[in-house]
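Here the complex is missing a single protein chain, while all its other protein chains stay put.
What follows is chain A.
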Amino acid sequence: MTSLDDYNFELSEDDEYYQFVEDSDYESDYSSGKVLKVDESFQGSDDLRLRYKSLSTNELYDDVMERVEFVRTITQLSTDSMIILLRLYGWNEEKLLEDYTENPSEILEKGGLIVPEHCKKRDLTDKPHYTCLICCDSYSKVPVFRMECGHEACINCYRTYLTSTLKKPKAPTCMSCHLSITSSDIDRIFGNKEFSKKHICLSFETFINKHSKNYKWCPYTGCGNIIYSNNESTLNEMLKRHKIPEVECSNKHAFCFYCSTEVHTPSDCKIAQYWIQKVRDESTNLNWILNNTKPCPFCGTSIEKNGGCNHMTCQSCHSEFCWICDGKWAIHTDNYVCKFQNEKKDNTINKSITKRFTDGYKMFIVHENSSDLDLKLAGTIESKIFTLQKELGISWIEGQFLSESIKILLHGRSVLKWSYAIGVFCDPSHNLTHILEQNQTMLSNAVESLSLKIQIKDPKVLIKSKAEFHDASSLVNGRVVALEKCCQELLIKGICKLEAI
């Protein structure tokens, strides 16, 4: 189990930043189905923004070189030597400077930078009739790289050798002793600057690990961008106020800077991190829910879920039912009383935290899985737009409402998903917790109805439904805002409190 003490930010018991009105200000209108109003004073807290910049590996290289130059002014060493020592120290500048000040010659020795005296300087020269001791090939003429230690090898051996040492965190050394090979040497051996740069860039993995407070890899697979931020006071303030330090890399990938995961609004980082760990532990037990086929509850025909929508229609008996609870969809439409949530309501108060987790987790996974399916569907949206353009002579801009709707749908699902993490830790007897559940239900309905629209296959029907798409999308947007505010308030008021499961 994760220790709750692992979080390095403290949540103050009573937050002075907010003044609250009484709970009775909530319009707990359970029947009208409109967005429930939440305390207006929560709107003003959006002023906090994390300052950051998105860097490519190349840009990080420039940044790192700047730091190298800065450290160099203290040690008075060459840039080459500085890079070697920093790599030796896994880019931990403070530790290096501390050790170096104490005993410079020992550190230089460790870095393979003490060159034997009165020796021929290292050079790369053509040698005639040469037999290389490493590869044992004989050449009529070949460039040979020789170090002060007297060890030498042909240029082909050195190029192969330096390529094979690329992934090592430490700078490469002479093949026969521990004298370091510098970036300038590497540049000479390869005849360009690209290779030494590659050597250094590959050691950034350790650089970023050492500076993980300020540098984060974009968590999207294959992206490789880095976010830099040294705006620690704002970060801490945001965490304290349960705000998510959301950042976006130059490839438009949004993620939480503190957690290095997807944006988990409306959950705060503390709950999100605990939740992710818990879900990871739990995920093997719940394969059933990720299954995308199940028999129709009314006729038994196998039904495949091919979009994110949980409103199912059986192709065989035409029954409409809910994917989550297997109940008739008709009972959902009026006021969305999903049997699953209904059961939940009956004994919410006496329910143990473990049971609350299992329920919340189920909903979390259902919507995560639905997002994946929606996303897959989104892939076909592009071709739909293309068809629209061709068949109906519709401009690209005209077709944009579809991608816009997908974006809103995915955001809606994400907020809904993470709100279940909040729900698990809420005081079940509190009125605001009931309001949360109502808000979840309403967002859920809005999301499902938008998701259903996206499954329309006929492009002509699609384009005719533009207005409906617009309405469904703004409904989702509105309910997202309401749910987010509700969650924010639950967190700030301490009604939602992390407790170990």
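Operating definition for what follows: a contact is a pair of C-beta atoms (placed from the backbone, for glycine too) under 8 Å apart; a residue touches a chain by one contact, two chains touch by 3 or more; residues count from 1.
Heads up, the rule we're going with is that contacts and distances are computed from a predicted model.
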Q) Absent chain per UniProt: "KLLA0E04027p", "Anaphase-promoting complex subunit 2", "Pyruvate dehydrogenase E1 component subunit beta" or "Origin recognition complex subunit 3"? A) "KLLA0E04027p"
Q.
Tell me which of A:T75, A:N92, A:S176 or A:S250 is the one touching the absent chain.
A. A:S176
Q) Who touches the missing chain here, A:E69, A:D123, A:D137 or A:D458? A) A:D137
Q | Contact residue for the chain not shown (choose from A:S56, A:T160 or A:S465) | A | A:T160
**Q.** Residues belonging to chain A that touch the chain removed from view
**A.** 134-138, 151, 153, 157, 160-161, 163-164, 168, 173, 175-176
